[in-house]
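What follows is an incomplete set of chains from the complex, kept in their original frame.
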C-alpha cells in the first residue's frame, strides 16, 4: 500500500512530466484549484470519482488513485515555525495580527472561532502597475462556543 | 516612559470604561478597523495626528498618546504554536494549507512571496442562514525574488 | 481593569473563604458544573446575568463580575506537555490513543473532526467496589471537511 507521501511524490512527478498546472488538474477534477491542490498534496480526501478524474489527466497508477481516497494525516509543514519564506509570511501574519483578528471577530460575532473545517480558501492575482498583488480570501463558518 | 504593553493595557481599560468598539475608534482615527486595532494592540505605529484622535475618543493620558507613536517590537502571540482556539485555527490553516498556498502562488506569480508588510487585511461578516461566516481577506504585494 | 488571571485568583479566594464547591456555584449560576468551572477559571465567557449570579453567591467585587463577561484568551495549561499528573493523563490519552480515535471517527463519520467548540463535557463519579471510576464524556458536533 502506498503511503500518502509516496503518492504525492508520484503525483508531482506526473504533473511535471505532463507539464500540467494545478489549475488544469482542478478543472479536470471539477473542483476549485485550492482544494484540488490540497488534496493532491495530501491534505484532503477525494471521492472515487474525483480521484479517477485526477488519475486520468495525470496518468496515475491505480494505487495512487486509491491513495487519494484515503483520509490523510494532515499537516503539510514539518516545523512549528516554517522556514520557507513564502510560508513563513503566513505564520508572521498570525503572530503579528493574531490578537487583532481575535479582537475583531469577537467584536463582530461574540465568543467563538472561525472554522478551519467548514472553510474555503481562494487565491487570486490582482494586477497592479506598482506590483501585482496576491489576494487570499479565507471564508470560514463562525462557530459560537456552546454553553451547557 | 510607558512601555507599549502598559500602553495597550491602559487603552483596553479606557475602551472598556467608555464602552467603545474598535470599529468606532477606527472611525474616529480615520483608518480601517483592522489596522487601527493592530496599532492599539501594539503592532503598528500611529502618526501624531492618528494618536491624538485615538487619545481624544478614548480619553488617554499624553504618555499613552506618545507610546502609540513609538515603533513597536511586533509579535502579539506569546508562543510559536498559539493555544487560544481562535488564533490556533489560523496557525492550522498555515500548517495544513501551507504547501498548497506555496504551490499556487508560485504557479500564478513565479518564485517570490506575498508581502506581509505591503499588506492589508479585511475582516467581514457574511450572514448565512446555515451559520454566519467570517471572511478574512489578505491582500499582499507579490515580491519576486531578485536575481543578481 | 482587572486581568482575567487576577479575576480568577479573586474568585478562588472567595470560593475558599465561603467554602463553596464549583457544583454549588454552578447551581447558583444555572449552568453545568463543567462549563461554570471553565468560566470561573478564565476559559469561557459569562453573560451579564450569569456573572451577576456568580458574583452574588461568591460575594465578588463589580470589577470581577465585569471580568467574567470579557471573552478570554483561552488556554489553561502553561506548557505543551503538562507536568501535573492528573492533567498529564489526558495528554497521554491523546498521545497513545490519538491515531485510534482518528481511525474510528473517520470510519464512522468520514473526513472531518469532532468540534471542540460546539462541544460539551460531563464528569461523573461511578462508584465501584474495586475503586470508584471517573467517567468523562466528550460530546462534540462532527464537522465534515468542506469541499469547494
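We call the chains A, B and C, going by the order they appear; numbering starts again at 1 in every chain.
The definition used in the following text is that a residue touches a chain if its C-beta (ideal position, glycine included) is under 8 Å from a C-beta of that chain, and two chains touch if they have at least 3 such contacts.
None of the values given here were measured: they were computed from a predicted structure.
K.L.:
Shown here are 3 copies; how many are in the complete complex?
P.N.:
10
Note that in this section only the chains that are shown with their structure count from here on.
K.L.:
So, what's the distance in Å between the C-alpha centres of subunit C and subunit B?
P.N.:
29
K.L.:
How many angstrom lie between the centres of subunit A and subunit C, each centre taken as the mean Cα position?
P.N.:
Here the centre of subunit C sits 32 Å away from the centre of subunit A.
K.L.:
On subunit C, where are the residues touching two or more other chains?
P.N.:
Each of 73, 117 in subunit C touches at least two other chains.
K.L.:
Can you list the residues on subunit C that touch subunit A in the complex?
P.N.:
Going by the criterion above, the answer is residues 31-32, 34-35, 44-45, 71, 73, 102, 106, 110-113, 115, 117-120, 143-148.
K.L.:
Contact residues on subunit B for subunit C in the complex?
P.N.:
These residues of subunit B touch subunit C: 9, 12-13, 16-17, 81, 83-85.
K.L.:
If you look only at subunit C, which of its residues touch subunit B in the complex?
P.N.:
Counting only subunit C, the residues touching subunit B are 1, 66, 70, 73-75, 77, 80, 116-117.
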